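Here is the structure we will look at.
Only one protein chain is missing from this complex, and each of the others stays in its spot.
All chains are identified by letter, namely A, B and C, in their written order; residue positions are counted from 1 within each chain.
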Amino acid sequence: MGERVALGTFPLTDRLVFLVFIILVAIPILSPIGLPIPVTDATKKSFKLMDSLKSGDILVMCFEQDMGTFYSGAPPDEAGLRHAFTLAKQRGVKVILFGTSSAGCKVYIDAILMDTKPYWEPLRYGEDWVNFGWLPGFETAMAGFARDVQGTCKVDVYGKRVEEIPMMRGIKTLSDVTGIWYSTNTNPDMLPRQWSPLEYKGLKWTICQTLFASVPWIMPYVDKGSITGYVADQRGAGEYEMLLGKLGMGATFMDAQSLGHLYGIALIVMANVHYLYTRSKTSKSKEEK
Amino acid sequence: MYLKGFELFVFAALCLLVYLGIERAKRKPPEVRPFPALEHIDEAVGRAAEMGRPVHFSTGLGGLHDEWAPVTTAGLAIMGEVAKACGKYRVPMRYTTVLSYLVPIAEDLIKFGYDTAGHVELYNPDMVVYTGEEQRAMMSAMMGYIMREKPAVNMLFGATKYETINFLGTGAIAGCMQFGGTPRLYYLPVMMVTCDYCLLGEEVYAAGAAVTKEPSQLGSIKGIDHFKIFVLGWMIVSLILALAGLDWFGKLIKM
Amino acid sequence: MALVLKRREIPIAIFAVVSLLLLADYFTGAWPDVAKETIGWAIILWMFSYVLGVTSLFRYHLTRIQKRSQYWAYSVVLIVCVFVYLLSGLLGGVGGFSGIPASKAFNDFLWLNVLAPLQTGILSYVGFYMYTIFFRGARTRSWDVGIMMIVTIILMLNVAPVGMALWEGFGPLGDWFKDVINTGSYRGIMIGVGVGLIAVWVRAMLGYERAFLGELSRGAE
Partner (left out) sequence: MEWYIAVIEAVMMLFAWSLLYRENPFYRLGEHLCIGLYLGFTLHMGIDVLLKRVFVPLATGKGTTGLVMATILGLLFYTRYVKPAAFLGRWSTGVLMGVGSGVAVMGAIKPMIVGQLEQGSWFAPGMKGFNNFVMTVATASTIAYFLFTYKPVGWLRHAATVGRVFLMACFGVTLGTFLLSNIGFPIGMLMKLVVPPGVYVSLLAVAVMAFDVVSGRKRPATS
């Protein structure tokens, strides 16, 4: 299809496919269309879990992302973070932030904090929430955090020692934590392996925020209960924002995603129609010969 | 201390079956179903020779130090074969990698391949291109290379991640003949639709042996098949037992 | 002596001992510390090996510059970039030692404002090329590809919020495909992949699979 028409070294049709995609996606970004977002049960469940936090409960938010995965990770993470900070303000929930996978985690956390500034500004740092940045070691760090919180989180991003942070007093192991928001790209299996609510008595639930494509992967864990709930990708973000009642990055993404998917379907259909048409034409010309 | 009894049993049984398969094959070579992807390597390299364009090969992001060691080994084994074909048709090849310890291995392997085909003078250390240890760097290098040089054949065998799409998508636009193989489920459909010939799932592992056409190597594939028959039998028997209300196997698995 | 040391059996034996040790620990839990230490070695060895790759890369680009090959100027850019980033990073602090804050800030700027958008841009081709794949590859050349495409369309409508708005049935239908068909078939693939992987290990143990030593496998020489 794309072979015959060429501009320079690049088949023209491919460029056209990309161009149409860019235009289609730019429309909802410039003026949101507001296509409907049905909320799935999984996101509803995760929202309810977060909403069940009470005064004094500890929420750990671990972000295994970097700037490369910002656009798939940030919309749901920001929705979750907004919810967490709102709860911290209204009910006195305490929030701990960090990442373990790579040095990029710290940058990523800074970036999403930048976007949620109005939500954490009224809070007291060190008493309501704390940011440990990057705790090196990935799964080892996760295992370390589960058994010895103080030993793993030695200093926060500002270089403050953990002993000097008031809210960290009394948090010794994972059993002292109530809930976990674990955001990952393609490594969701670390969560049930290291931080399972089945293993740690005090830990009531874990929410895994992961790529949509990773959802089938975590389903067995969700069935067994070693992951309690999940929020999937930008779609989960859109739904979560609906539940929060304040639309943001996720909702814009969802409009663009809907158009993108419809475009994909249209391309498949077009490619097949063209293929069948040319095939019937060639077979006809063969018959004539 | 503990003992994972059942797992050890399964593992030992599998190793034994593979070993017996190899031993038996020395006397009576088994018949292995042909893998189109391997059968057509020679033809594709021949086409590259006609077009006067290079062959590009990559094993993706997986390396030897992580859990993708076996599939990388299988991919490298296929690369040895491709190097041989390239030597035969006097076609330059290029191997892109993100793992520095693969550089000497690939250099030796390609040189060995060209040497076996009798054209060691064509070998050049620049055939192995290292792009730093990061996936995105590799993606950019491969995409730029494919668009600039337009290799005739584009091959990707190994534990591949996101770069599969960039690599094979660019190849499709540049009009390369494409070969692929990976055991990673995410990227199988992408390979399926963009490659002319591809190895699905475990076929990559088997191909590492089948590419040599040596009886004892083929014997290991026979061993794998025996084990799979054993698994099928296991499934049937456990279902029959479950119908009878017995849960022996369920308990056995947890041992 | 040197001849004995040069034999290929030695690296294969090292490989066998290391992997058997890890497996023995896995099955019995006898030496968890030794196993952990050995896995840690792999990371250290990998980092030591960087020099091999970097030497190869520099040789490649320096030859290009020397020969004034086509596009040699870009090789200069590349080499300058390596040193600028590395030096600013090292001066900004390394290995637990603190350094010059200005250098660290410059390094952060390179990472966050130059490299991050660039690499996201490169990565975003996975989105664009999905359409190339649909457009070029998704032709029903045979009945089985037809099945694949129909399921793909159903799942796309399941995934995109607009699909559920068009017809609510796409939700449960797509979920059924995901939970039942996908899980069932995936299991079969998984078993095969696991078995194949162990077979490669056995072949390597027996000395048939030698590609990791830079040699053609036995029977292919």
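By our rule, a residue touches a chain if its C-beta (ideal position, glycine included) is under 8 Å from a C-beta of that chain, and two chains touch if they have at least 3 such contacts.
Small disclaimer: the values here were computed from a predicted structure and weren't measured.
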Among B:E23, B:E67 or B:D126, residue touching the chain not depicted: B:E67
Which residue of C:A30, C:L62, C:V151 or C:A165 touches the chain not shown here: C:V151
Residue, one of B:L109, B:L122 or B:I165, that touches the chain absent here: B:I165
Per the touch definition above, residue among C:L62, C:L110 or C:L206 touching the missing chain: C:L110
Selected residue (touches chain absent from view) among C:V17, C:I100 or C:L166: C:V17
Residues of chain C (touch criterion as defined above) contacting the omitted chain: 2, 5-6, 8, 10-23, 26, 37-52, 54-55, 57, 71, 74-75, 77-86, 89-90, 94-96, 110-111, 113-128, 130, 144-145, 147-156, 158-160, 174, 176-195, 197-198, 200-201, 204, 212-214
Chain B residues touching the omitted chain (full complex): 4, 6-7, 10-11, 14, 30-33, 63-70, 72-73, 101, 104-105, 131-134, 136-137, 140-141, 143-144, 147-148, 165, 170, 185-186, 188-190, 192-193, 200-203, 206, 210, 218, 221-222, 224-225, 228-229, 231-232, 234-235, 238-239, 242-243, 249-250, 253
Where the unshown chain meets chain A, residue by residue: 6-10, 15, 18, 21-22, 25-26, 29-30, 70-72, 74, 103, 211-213, 215-216, 233-235, 249, 252-253, 256-257, 260-261, 264
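Everything below uses one rule, namely that only the chains that are shown with their structure count from here on.
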Taking each chain's C-alpha mean as its centre, the one farthest from chain B: A
Intercentroid distance (Cα basis), chain C paired with chain A, Å: 22
Intercentroid distance (Cα basis), chain C paired with chain B, Å: 14
Chain A-chain B separation of Cα centroids, rounded to whole Å: 32
Per-residue overlap in chain A, given as positions that touch at least 2 other chains: 2, 14, 68
Residues of chain C whose C-beta touches two or more other chains: 119, 123, 128, 130, 132, 136, 138, 152, 186
Parts of chain C lying in touch with chain A, wherever the complex brings them together: 111-112, 116, 119-120, 123, 128, 130-132, 134-136, 138-141, 149, 152-153, 156-157, 159-165, 168, 171, 178-179, 182-183, 186
Sites on chain B touched by chain C in the complex: 1-4, 7-8, 11, 14-15, 18-19, 22, 63-66, 69-74, 76-77, 79-81, 84, 97, 99-101, 103-109, 112-113, 116, 125-126, 128-134, 136-137, 139-140, 143, 162, 165-166, 168-170, 172-173, 183, 185, 189-190, 192-194, 201-202, 204-206, 208-209, 211-217, 220-221, 223-224, 227-228, 231
Chain A residues touching chain B - in the complex, by the definition given at the top: 2-3, 9-11, 14, 68, 186, 213
